[in-house]
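For this view, one protein chain was removed and the others were kept in their places.
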Amino acid sequence: MGNDGFLASKDIKSDFLQELVDHFRDNRETLRQQWLKETTAKGLLANLTPEEIKTESITIYDTCVGCLETGKYDAAEVYANMLAERGVLRGMTTEQIIGNFLTLRDIYGRSLFQRYQHDFNRLSTALDIYEPVANTILSIVALAFIKERERVVRLQQEAIRELSTPVLQLREGLLMLPIIRVLDTYRARQLTEQLLHAIRAHRAKVVVMDITGVPSVDSKVANHLVQTVEASRLLGATVVATGISPEIAQTLVTLGVDLSRLNTVGDLQGGIEKAERLLGYEGFKE
Amino acid sequence: MIEKIIVNIGLESDIVTARQQGKKLAKHLDFSSSELTTIATAISELARNIVDYAGGGEIILKLIQQNGKQGIAIVARDNGPGIKDLELAMQDGYSTGKGLGLGLPGTKRLMDDFEIFSEIGKGTTIIVKKWRKQNAC
Partner (left out) sequence: MKVPILKQGDYLIASVQSVLTDLDLKQLHDDLVEKVGRFRSRGVIVDVTALDVMDSFAARMLRTIAHITKLRGAETVVVGIQPDVAFSMVQLGLMLDDVTTALDLEEGLAYLKQLVKGNSTKDD
């Protein structure tokens, strides 16, 4: 619309920007209280203490105005990440977070309507300046919130992953370690640690390590498997490896892994039978 | 939280001191117990190298940060004869001393980062690092 005349030069634009910033600063208390009144009425602040509400709302208000003034969003990003990390956002639902910022956006917007209702050109320019800033802030907050959620999900996945490699006791002195899915070195290390501690805790003499569920190995993982076998032996336990697919066997040979060091049996059942024979001998002979 | 400990290495008994100090320092970062043992073993090997080949030197232990990662760095420095053939020294089973010839390559396997600088007649400096594992996917 016809704001070309009004925004003739950059200077005027920055003057006007300053006018907006001053407007928001001058009316801070009124607008902030209005914001809190509306969000409280909508039940968006349910999880926060009055003190948190006060300090957080002042900071959020000032940070937003700061973004408008400087055109830089670093402070908003830092603050949003901090909120997320501190768990302030975590206790709130997505609806509450977005709702809070949408409300704040409306409040800023309405105050502009009120101020410039008799000057359409100015109102339109004010919205042109203000809206992109409001949108950017909103997306920064949403992103921080989502990133935090993703982090939590990752931690949970980690926990599930640990659970998904159980060390099972089949009978006295006999442990079974079914390895499923692709092993990365981090998980492989975890697995070895778990197994070694389990050997000690259960006083195991034989471990059946079944890798039927492992589609492929690289040299690092192959080395890790061998290390696991060797470390188990140092604790006095024999490892019987089962379910080595022809592809993996081929890889191991290509990688120069000494297969004679691995006590291998074709399938899991055969492995368990062999383990029981080893236990029956009551011996350490290989 | 950058802390630094210097342990002078001259006698065989200093090897034990170095690895105990290293383990203590590494405990500030929550390494797993097996990683702590790994770090202590690496320090032991590095300190042993100094005693066996250089007659004396020092082990510097410090906590480090890089790109948001935390870790421990171990610097083993001596003014000994230096290593003639680095490539050979890094091979498994090669030893001119009384160990199993696993010292350097083994230490490299234990740690995440391994750097070695050596000059004949001037001495050897080895820098190894172990990073605390992030919860990477």
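When the chains are written out, they are named A and B in that same order, and each has its own residue count from 1.
The rule we apply is simple: contacts are C-beta pairs under 8 Å (C-beta built on N, C-alpha and C of every residue); 3 or more make two chains touch, one makes a residue touch a chain.
Given the structure is predicted, the values throughout are model-derived calculations rather than measurements.
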item: Candidate in contact with the missing chain, chosen from A:39, A:111 or A:192; value: A:192
item: Absent-chain contact - pick from B:48, B:77 or B:129; value: B:48
item: Chain not shown, touching residues in subunit B; value: 12-13, 15-16, 19-20, 23, 33-34, 36-38, 40-41, 44-45, 48, 92, 98-100, 102-103, 105-107, 109-110
item: Those residues of subunit A which, in the complete complex, touch the missing chain; value: 192-193, 196-197, 199-200, 203, 205, 227, 230-237, 282-284
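One rule holds for everything that comes next: only the chains that are shown with their structure count from here on.
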item: Rounded Å distance between subunit A and subunit B, as computed from the means of their C-alpha atoms; value: 34
item: Residues of subunit B that touch subunit A when the two form their complex; value: 32, 34, 133, 135-137
item: Subunit B partner contacts - residues on subunit A that touch it in the complex; value: 154-155, 157-158, 186, 189, 193
